[in-house]
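Before any comments, here is the structure.
Left out: one protein chain. Kept in place: all the others.
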Amino acid sequence: MGTYFSDIIRGLWSLLIGLSITFKEFFKPVVTVPYPFKTIKMTERYRGHVELIENDEGKPKCVACGMCQRACPSGCISLASKSVSYEVEVKGEMKTKKKKVLTKYDLDFTTCSLCGQCVESCNFQALTFSKEYNLASSRKEDFHFDLLNRLKERNS
Amino acid sequence: MSLTIFNALVAVVAAIAFAALNAAYLVWAERRGAGRIQRRPGPNVNGPLGLLQPPADGLKLMAKQLTIPGGADKALFVVAPVLAMVPAIMSFVTIPFSDTIVAHSMNIGVLMLFAFASLGGLAILFAGWGSRNKYGVMASVRAVSQSISYEIPMLITVITIVMITGTMNLKDMVAAQAGGFWNWNFFPSFSSPLMPISFLLFFVCTLAETNRAPFDLGEAESELVAGFHTEYGSMGFGLFFMGEYANIVIGTSLMTILFLGGWNCPFGLYPGVWWFLIKVYLLIFSFIWIRWTFPRTTIYGLLNLSWKILIPISLFNLLLTAGLLKVF
Amino acid sequence: MTMTNESVKQALRDLFPDPVPVVDEPASEDAEEKEETRTNGVLERDHAAYGYDIDVQLDPGELLAAVMIVDKAGFFLESITGVDWIKNDQLEAVYDFSRYDFDTCRIVIRTRTPRSTPKIPTISKVYPGAGWHERETHDFFGIKFDGHPHLVPLLLPEDADFHPLLKDFKP
Partner (left out) sequence: MSGPIHIQPGETFTLNVGPQHPATHGVLRVKMEMDGEYIVKAETVLGYIHRMHELMGENRTYPQVLPNLSRLDYLGALGYTHGHVLVIERAAGIEVPERAEYIRAITVELNRIASHLFWFGAFVMDLGGFTPLMYAIEDREYILDILEAVTGSRLTYCYYRFGGLYNDVDDDFISATRAFIPRMRKQLKKYDALVTGNIIFRKRLDGIGIIPAEMCRKYGATGPVSRGAGIDFDVRKNEPYSVYSEFDFDTPVYHECDSLARYKVRMDEMEQSLRIIEQGLDKLPDGPIMPKKKPKLIKPPKGDYYQAVETARGSFGIRLVSDGSKNAYRFKLRSPTYSNMSLFDEACEGMLIMDALAMMGSLDLVIPEIDR
């Protein structure tokens, strides 16, 4: 009989403690961010989708070696290039040299797992992570990014 | 004659409007309150402070199609949400908000309120059984056993009050508690020393009767998906939802009338409907506060609480009060 | 290695009628040939290099006896899996056991069965937890576990008739 009443009293007391905690929380400030109206700045190391980096001339640094394409676990990078001959002054002489120029850099974001293997594999520091995170669309095609185009848009 | 019909119509419309408005805005209050307790703002986009959220929700629910599952008992399925809402509204007719604001004061007010309250269990039983869903059946069986076991201590407590005040008319009950707060039934007197415990008991029973957490076993969403209204969408669900809140208002009003002196001011100043509403909404706040603090009980824990703790205590209180009333 | 584990090792060794001399730690180069032609027996492995201590290979027929020894010594079942040795035309079932106490000892029991008729007795009578692991191995490799009470696909769809981890599996 004694435990019967002490159990009731102790149970009630534990309930009151719980109530006092939530009551205190009631008057504490809100901790959430009202998302569409206010956003948080992404951290320095945030890994969004990849983005091409430009050199001083505004052209992509990429030399189209294809390392990122091979490193990608999900095969979501496809790039194309063409050979361009250009003239260079070497020791006072004009010489014709050839180099690869990137013509297309497509990222299929639907299969990308944001692992960053492409950025790591790049030997020319031509890729970086973008800070974009609120990508949403109802169409699949919106996630086939033409990174070369994005670079141009960024520059213009 | 025509005037009385008109009066009655006005009273009924007012009761419905009060019930519906309360139901709608208690949802808002619940969500805001839950938000504050959980350190988030709650609905705040539609209108100032999110005050347009309930109409928006209502419109959304009304715009949806009411699907009736194949093999369901159509009649029961359709009747159930109505049965949940109508008794709740009807109960408002007899609740006195103040000395003058009462739709119809009758001598058996308490009895009528409890008669209507019992219908709520029936609505849940119909809903669970009619929707041909195993979760629904399990939930309705739970809810019915719950409402039966909690009506007993609740009624015994009310009998104690009836003995003290000597009337079953809600208005007279409040009148008997006039004066300062020491006259309220909540406070122990020589003839009824266990009244605070009675109040607590009544409070717990009201929580259980209105299917509120921590006694919301009828819709225990972590086990029974949504319990008896698993299959309900559209306004069928909306009616259950509003019925729940209307029941809360009735339960808290009853507590106010029975224990907290109705529209009487604690210090005998300016009695009126405002005191009644303040008390009711404070009680409702405590309901919300409790819901967002505690986990759910088990079905056997719930029945144990009723049969092993609440009923013996309420019976003891009844006997004690009866005896003491004879002495003093 | 503590007493319990020594006795387990001895008991496992006793399973083999002709005690094979304990092979020394195979160097990684010539392990290539040895792995292909390894005879049944008990090997002691360096925990730091391989992650387990005792490596047993036996015929499917002796499996239950070995598992009972391990069970009696209080080991728990870590996992069961398979390996497809397509060059040898064999499927290997690998059983991992470990201990709860501080006598850390991981036992690996391997048994091989022909690819065409892969059949291994179930150990779910000894370790009920093997039920799921065996079902999974059946899913992935098609090894039939003789006597398993409920050998239906677990992770693959109910009507799956393919075994994705076989080396000749083409999706």
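Letters A, B and C mark the chains in the order given here, with residues in each chain numbered from 1 onward.
In the analysis below, contacts are C-beta pairs under 8 Å (C-beta built on N, C-alpha and C of every residue); 3 or more make two chains touch, one makes a residue touch a chain.
Just so you know, these numbers come straight off a predicted model, no measurement behind them.
Every shown chain touched by the omitted chain in the complete complex is listed here: A, B, C. Within the complete assembly, B:T297 is the residue of B:N22, B:Q177 or B:T297 that touches the hidden chain. The chain not shown here is touched by just one of B:P81, B:G130 or B:G262, and that residue is B:G130. Take subunit C: the residues that touch the chain left off the picture are 28-29, 31-32, 35, 48-52, 55, 74-79, 81, 83-84, 94, 96, 98-102, 104, 106, 108, 127-129, 131-132, 140, 153-157, 164-165. Residues touching the missing chain, restricted to subunit B, are 34, 37-40, 70-73, 129-130, 132, 134-135, 137-138, 142, 213-214, 216, 220-223, 225, 292-301 (touch as defined at the top). Annotation for subunit A: contacts to the undisplayed chain at residues 10-12, 14-15, 17-18, 21-22, 25, 31, 43-47, 71-73, 113-117, 120, 129.
In this section, only the chains that are shown with their structure count from here on.
Taken as a graph of touching chains, this assembly has some other topology, since it is neither a line, a ring, a star nor fully connected.
The mean-CA centres of subunit B and subunit C are about 63 angstrom from one another, to the nearest whole unit. Mean C-alpha positions place subunit A and subunit B at a centre distance of 52 Å.
Remark: subunit A residues 8, 15, 18-19, 21-23, 25-32, 34 touch subunit B in the complex.
Residues 33, 35-41, 44, 289-290, 292-294, 309 of subunit B are the ones that touch subunit A when the two sit in their complex.
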